[in-house]
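Shown below is the structure under consideration.
Only one protein chain is missing from this complex, and each of the others stays in its spot.
What follows is chain A.
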Amino acid sequence: MGDAFCSDCKRQTEVVFDHSAGDTVCSECGLVLESHSIDETSEWRTFANESGDNDPVRVGGPTNPLLADGGLSTVIAKPNGGSGEFLSSSLGRWQNRGSNPDRGLILAFKTIATMSDRLGLVATIKDRANEIYKRVEDQKSSRGRNQDALLAACLYIACRQEDKPRTVKEICSVANGATKKEIGRAKEYIVKQLGLETGQSVEMGTIHAGDFMRRFCSNLGMNNQAVKAAQEAVQKSEEFDIRRSPISIAAAVIYIITQLSEEKKPSLKDISGATGVAEGTIRNSYKDLYPHVLKIIPSWFAKEEDLKNLCSP
């Protein structure tokens, strides 16, 4: 529905777009202004469980502005039968020998996509990670670096910039082979490079325990009440002088809340698995939190006697 100039009515009239016939028709006199308009929506719907064998889609994916030519080039695919082996495979070889300058980039993007899939991240974060990687790659000084660590660090920074931080241990779990230390070093390196390039515009807030609460709680299957209580508790705990990593504090708070609730209580091992914090660390953080437990846990969640019943560390 829009307005256009109709040549019969000689004025601006309301115009109807008929999708089935592809016509733009004037609503006053019925004159067809444009016909055979090209439909730009997708021809076929794609589903997650459909295989690629009889995929009728005739177009490729969306254009990627990060790649050199927008990703428009054509690739010769390998046939999955054994037909005409000699011809098609040698064509494939000649194609790949070459000239595309983006090969490394495409491979990197694919790795980032796999990692973000495993973590269940949205496309925004994945695209941001791709962008960060491209910006770092543009400065040629990253040659001798551990690629896996670099890609993992790009993803880590992208998550942080979108205010949905992931712990380095979580990123470690999907990055093949990169250790926490390597990812940390790569992250410092990237931050420095981006700072050099754009004059210190890298913005990343510090992590807080509250950012991870929701995710850890849902991993453990806590009910809503418990989750809310945990989030409040973590907010309050920031006022006290507890010298522990925010993740450890989060894990200890979850432990306290689950011990206080009546439902099935996850063991230290379960909490350790869900948060990535070692059991010993959770115990030590519990020791640090115990003196303040009265002030941290919200009163609507647990009464004082329950708190007294909490096992002393």
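Everything below uses one rule, namely that contacts are C-beta pairs under 8 Å (C-beta built on N, C-alpha and C of every residue); 3 or more make two chains touch, one makes a residue touch a chain; residues count from 1.
The working rule: contacts and distances are computed from a predicted model.
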Exercise. Just by its UniProt name, which of "TATA-box-binding protein", "BRISC and BRCA1-A complex member 2", "Proteasome subunit beta" or "Glutamyl-tRNA(Gln) amidotransferase subunit C, mitochondrial" is the chain not shown in this complex?
Worked result: "TATA-box-binding protein"
Exercise. Of the residues listed, A:Lys10, A:Lys140, A:Arg243 or A:Lys264, which one is in contact with the missing chain?
Worked result: A:Arg243
Exercise. Of A:Glu14, A:Glu50, A:Glu188 or A:Glu263, which sits in contact with the chain we cannot see?
Worked result: A:Glu188
For this session: From the listed residues A:Asn64, A:Thr111, A:Asn130 or A:Thr167, report the one that touches the chain absent from this view.
Result: A:Thr167
Problem set entry | Footprint left on chain A by the chain that the document does not show | 167-168, 180, 184, 187-188, 191, 200, 205-208, 241, 243, 245-247
